[in-house]
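Okay, so here's the structure we're looking at.
For this depiction, one protein chain was excluded, whereas all remaining protein chains were kept in their positions.
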């Protein structure tokens, strides 16, 4: 029902993943139920089917890059809208059953991405121990709790969930990594503009020199900054390019609205993926006087007078 | 009264000028009265004061370039709107009193511009005769009729008006010259779009690198071609540039209207000088599918749905 | 001979014109001879024929706009180069024979442009006196000296030349007018860059939407400001546009040189009209670090290394 906050949240599971940690950071535990989904497609599918009201899925990661399953899952299929973005700095712990010490560890498991991001520290902490892959960091924690392995690289929430204790905190080789999750919902009223919003799009343009430039020009003439752009492979459709991009501002803003309408005209396809509060801790560039809603409104009034010959 | 054709036409006089010839070509003699004005400022002034309903004044000439008095007269003062453009290929005749032959001619007079455009032919036709300046080609014809000079370089209409006969036709050194006149009127309903219209503007922008490019970009993103551009000197106002320009299309067209509104926002000043049928015998560039009124309308509808979350 | 200053200067005559005044302000009287020419084409012709070493001709006027005879005279015919620009604020005097007083004046003569620029003051000073046209302001002064008229509107230099005295100084209706003259010479070494130079061009481009924008983009990407642009009528050649423009910088500057070469490639025609010191009392916009000759040089060295694989 429009206006009613979603109450059934799907997330990229299983329980104990960073996605769950992100969801907890975004939605108070008491607000609604949580549904772990075995993958991004599954998480999106339960929203599309109506079995969940929203889904929290990863969109991009500062180490791993964009998450194709989410990019493509939003670009195709029934429309979904991003209503919120959530940033989480994953904090990997090396966790074992209570009583375990580092020197006891003979086997360590985790998702291959997590193993990749902690390879250096693991080599120091557990020399000679060969890391083993698991389907998720949370699954690795479960396996440790079940006694299948001695230690897991996982989120603190997974350690807690499975009754493990941390043998070492912050075992990532490179700090500063952050994952951007998005909360997606079925089409419905957009989040109200806050003055510091982002808008996400997928634009498909013909394959000609300057097509991208023309696309970007629609933003530039209206003083709208992009915060992300990525050409997406479209191997199956020769002769077209697909761009996934985020810009500053909200569809309700006059300048953004006019840009969206222009892109709708000039692109082969344009999919609107939502306008939502910016949550990366940065501020949008200030809107100059000539690009405010007031300036657009005043210009519209002027144009009306001009068209009526009242100059 | 809206819809009523102007009936009192001022023009750049005196009687017998090319401006009168252009007016005759544009408005059937029976339609309304004609008021010769001693100069462009005077012609504009009688429209502004309400003593005439419209004025026909020269805007640019393929030999002499733009006519600053008209450019500046429209850019400043109370607003006036161009409602029509009229092209006239001036045809200079060398005219004398009936009975005069070329060999009788001892003196020839005309406006200095006309003398300049016929200097070569005059030297051939009247070797040794020093041309004398007059305040207008029509005044020179009057002087010849009054016996002050033997011959005048003037418009055929002036020869006819003053009872002169042509000693030589088409005495311009360089054929192909054409003068563009505009009919200007007080603010009022714009001429209806015809599908082949022009729009005239004066835009003032700050003096920074790229200011002109930004201005032109507003046309380019909306696929609007310019047909004339001229930077106008603004010596008295350091740090600003004024551009006089004509573009294809009508203010009532969606793409032109959006461009006008954008320029209104981003320029220091923007003066709308009118939308009127193109009359230079050329066709505007075809409007591509993405820039038609229908495309703009469809995009506006799409944006409305997006803003309502009905994607 | 290259390096030798021109010694025979043609100028738009007759003697006593503002062109002569401008020439005097630019070249010390002792330096070379002066040759009055009866018109701009004649002034350019004597340089092309070798009968003069340079010519001073008006290019644009803040009241009258650009001077088509000069624009077209430089754009066509054998190449000439602008080597200097000279600005003169015309100071009109109302001059009569010694002993004449305002109340004695029954007739006043001048070039029609000068009469137009002083019409208001003349009506105040000489109520009821009808102004008479002359072929130049200097010719009017000569006629007054010869007793043909009582007063002339002319340059102070003309009054002096013909032994007239000023009945009133500064009789222009609108102060601040200024004329820009250019000194043109046959092709030869360009004036050395001064750090505050201008470059003049005529560019011909095909008639397609965006052609002008593409042209201007070549300047913008290299951070070069335009100081003047004017579309020139090309009635005789359908489908092409000609632009006359001035930009900041010297052909010897790396950024300007690269822009010129780019325009040479992309324009249908490009005529270089010269690089010369800026003399309008303004400073070019500062060249940013990324557009200096040093930056271009450093980038060229980098590219050489890249092409050699020494990255």
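A few comments on the model shown:
Letters are used for the chains, namely A, B and C, taken in the order the chains are written, and counting of residues starts over at 1 for each.
Everything that follows uses one rule, which is that a contact is a pair of C-beta atoms (placed from the backbone, for glycine too) under 8 Å apart; a residue touches a chain by one contact, two chains touch by 3 or more.
Everything quoted here is computed from the prediction, not taken from an experiment.
Shown chains touched by the hidden chain across the complete assembly: A, C.
Taking the complete complex into account, C:266 is the one of C:75, C:102 or C:266 that touches the chain left out. Checked against the full complex, the candidates C:95, C:190, C:229 or C:247 give a single residue touching the omitted chain, namely C:190.
On the side of subunit C, the interface with the absent chain consists of residues 79, 81, 187-190, 214, 217-218, 220-221, 251-252, 257-258, 260-262, 264-266, 271-272, 290-291, 295-296, 298-300, 302-303, 306-311, using the contact rule stated above. Counting over the whole complex, subunit A has residues 39, 60-69, 71, 111-112, 115-116, 119, 131-135, 176-178, 208-210, 212-213, 216-217, 219-220, 223-233, 235-236, 238, 243, 282, 285 touching the chain that is not drawn.
The rule is short, and it goes like this: only the chains that are shown with their structure count from here on.
Remark: subunit A and subunit C have CA centroids separated by 61 Å (rounded to whole angstrom). Subunit C has its Cα centroid 25 Å from the Cα centroid of subunit B. Residue positions of subunit B touching 2 or more other chains: 217, 220.
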